[in-house]
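Structure first, commentary second.
For this depiction, one protein chain was excluded, whereas all remaining protein chains were kept in their positions.
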Amino acid sequence: MEDNQEVVKTELNNSEGASNEVEETSKKRKTGKKTKRVIPGFGLSMGIVLAMLSIIILIPLASVLGYAFRLKPSDLSKILSDSTVQWAFFTSIWTAFVAAVINVIFGTILAWVLVRYDFPGKRIIDGLIEVPFTLPTAVAGITLSKMYSTTGEIGKPLSKLGLKVSYTHLGLIVALVFIGIPFVVRAIQPVLEKFDSQYEEAAYMLGATSRTTFTRVILPELRPAMITGFGLAFARGIGEYGSVIYISGNSAKEHTQVVSYIIMQKLERLDYSGATAIALIMLIISFLLLLFINIVQVRQSRRTNNI
Amino acid sequence: MNWVEENKKKAGKTKVILIIISVLFVFFMLVFPLVSVIANSLKEGFGYYIQSLNTKYVKSALLVTLLATVIAVIVNTFFGLLAGWLLTKFSFKGKQVLATLIDIPFSISPVIAGLAFIMTFGRLGWANPILESINQALGTDIQIVFALPGVVLATIFVTFPFVSREIIPVLNTQGKDEEEAAALMGAGGFTIFRKITFPHIKWATIYGVILCTARALGEFGAVAALSKTRGKTFTLPLEIDALYLAGSSDSITAAFSVSSLLVIIAIIVLILRNFFEHSEKVKGEKKEG
Partner (left out) sequence: MYVELKGINKNYGDYQATKDANFGIEKGSLVALLGPSGSGKTTILRMIAGLETPDSGDIIIDGKRVNDIAPADRGIGFVFQSYALFRYMTVYENIAFGLELKKVPKAKIKERVQELLELTSLKGLEDRYPNQLSGGQRQRVAFARALAPNPSLLLLDEPFAAIDAKVRQELRTWLRKMIYKVGITSIFVTHDQDEAVEVADQIIVTNKGRIEQIGSPLDIYKNPETPFVTEFIGQSSVIEDYHRFHGFEKGNYQGAVIRPEFVEVFKRDNREFNNYIDLSEEGEIIDILFRGNSLELTVDLHGVMITAHRSLERREVKVGEKVRVLIYRLFAFDEDRAYLLENENLKGRNINIDNLESYLYNEEYDFFVI
């Protein structure tokens, strides 16, 4: 996301904070008094933030986990060994992966063009990058589905070439590319903006061609942001619902059902154990992706801090 | 010709190619869908367009959507301001964990958000008996799942980090010197926030509110899991879904008509966002100069 740099900063602040705390606690020991923060309002804001976070996010999610952990292992394995469910996971993961890869390629190009070049209409292009953030997913879903159907504006010429998009995996990928592109662009853009031209000049002075400079000097700097963008687009893609359910066709036979669709189906049939079991796996995947993104960012901040 | 010109020419070629790729991508992937919605909505003429918007289902959905959006924006703005303040002005253990927890809604499926409320307040949910006993004691019949409160909660859930995520980066770069100076002069927490902190994040807050509004208006997956009654608890996206799945060419056009409302809002949001971002940039440049 566009604030990935800032996350890094928060981390830095955080480590600073940690050292402050060490000082504070050592002071505490000496004076035996409770240390006071200079800026007032810590307790109150902490209390409200934690309360709201718990009520809105943590407790409901804990309810899902709580219910999931009460499922018998045999039930769990029965639900997850259902071939429809397994296919849905497979479909969600591989289409989201492919879409995220496509997004990293185009996202890098877009970010590069938006930061490095000047051309008429640049600001409009920059603004349009966020269409997927502001356009409701259901609207995107029905529109893409129509556009890429064999009678649609884009689907028709493609079908003449023998490419069917709507109601296939290709359609899923198209929808997920649409949804994921801003994540990648907004992850890379700030890094490129801050990128010091001295690095390029240094490579240049040493005899590097622009291609070598890009692959050896710029790309390594962009890689963490690209991975972050990839992770975010991938995470979003795996869980995506609104924009994919129309274009996918949701056919069990064609394996175009995604995990979110399966959860929704199970909810509609009041099969709560099924829905929860699948949600559990999804939450684990999300958690791992989040962890992965955080690790990448911490490592990046370690490599690039105070330099 | 010297190397400078040669280089420029080479870069010029790459530049043109990359710009063309970008423009084509943005046009086909991002602009085309917007145009397509409008075109599809007007397929049966303007009269039908108005007619398809003027149904009791659409009106009810509009009301529900607005209600959920307004509440979500208020709650999340309040939360965002507090969380931003907490995460940038104080040092405490577990700060990074807290920041990550707040961002959870970004990375989980909205359907799971819906499921989470069902598992909390629904028939099997642990909070259901509590809700029942409250209802009994007060003689009310408050329902959360499959009712308006559920729709509102789901909307709050998915848009939860939108304001805070805009504010935190700005506050982080601002540091906390000004606040500490004010505190040492004896200002209270609320005064510091109002007079010192808020002016820095005014634009970021407005921007966050705009994005939060856009996302709240369009939320689908989470609401879909919690809302079953058309004309009562359906939001606009759910109404679009219902119209689209009805399958007849008329109702599909109607679905696009309703969609066009949301597309127009999306475009307005984009314009506002750019306007605010630009004015912020101009302000920043002025400050530097």
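Order as written gives the chain letters A and B; numbering starts at 1 within each chain.
Just so we're on the same page, a residue touches a chain if its C-beta (ideal position, glycine included) is under 8 Å from a C-beta of that chain, and two chains touch if they have at least 3 such contacts.
Quick caveat, the model's predicted, so the values are computed rather than measured.
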Identified contact with the non-displayed chain, of A:R116, A:K156, A:R216 or A:R269: A:R216
Option touching the unshown chain, where A:V38, A:L58, A:I93 or A:A208 are the choices: A:A208
Missing-partner contacts on subunit A, residue numbers: 196, 198-199, 201-208, 212, 216-217, 220-221, 223, 302-307
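Simple rule for what comes next: only the chains that are shown with their structure count from here on.
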Interchain centroid distance [CA atoms averaged], subunit A/subunit B, Å: 16
Subunit B to subunit A touching residues, read off their complex: 7, 10-11, 14-15, 18-19, 21-23, 25-26, 28-34, 36-37, 40, 75, 79, 82-83, 85-93, 95-96, 98-120, 122, 124-127, 153, 156-157, 160, 165, 168-169, 172-173, 176, 179-180, 183-184, 188-190, 192-193, 211, 214-215, 217-221, 224-225, 236-238, 240-241, 244, 252, 255-256, 259, 262-263, 265-266, 269-271, 273-274, 278
Partner subunit B, residues of subunit A touching it in the complex: 1, 3, 5-7, 9-11, 13-14, 16-18, 20-21, 37-42, 44-46, 48-49, 52-53, 56-61, 63-64, 66-67, 106, 109-110, 112-114, 117, 119, 121, 123, 125-140, 142-144, 146-147, 153-154, 177-178, 181, 210, 232, 235-236, 238-242, 246, 259-260, 263-264, 267, 272, 275-276, 279, 282-283, 286, 289-290, 294
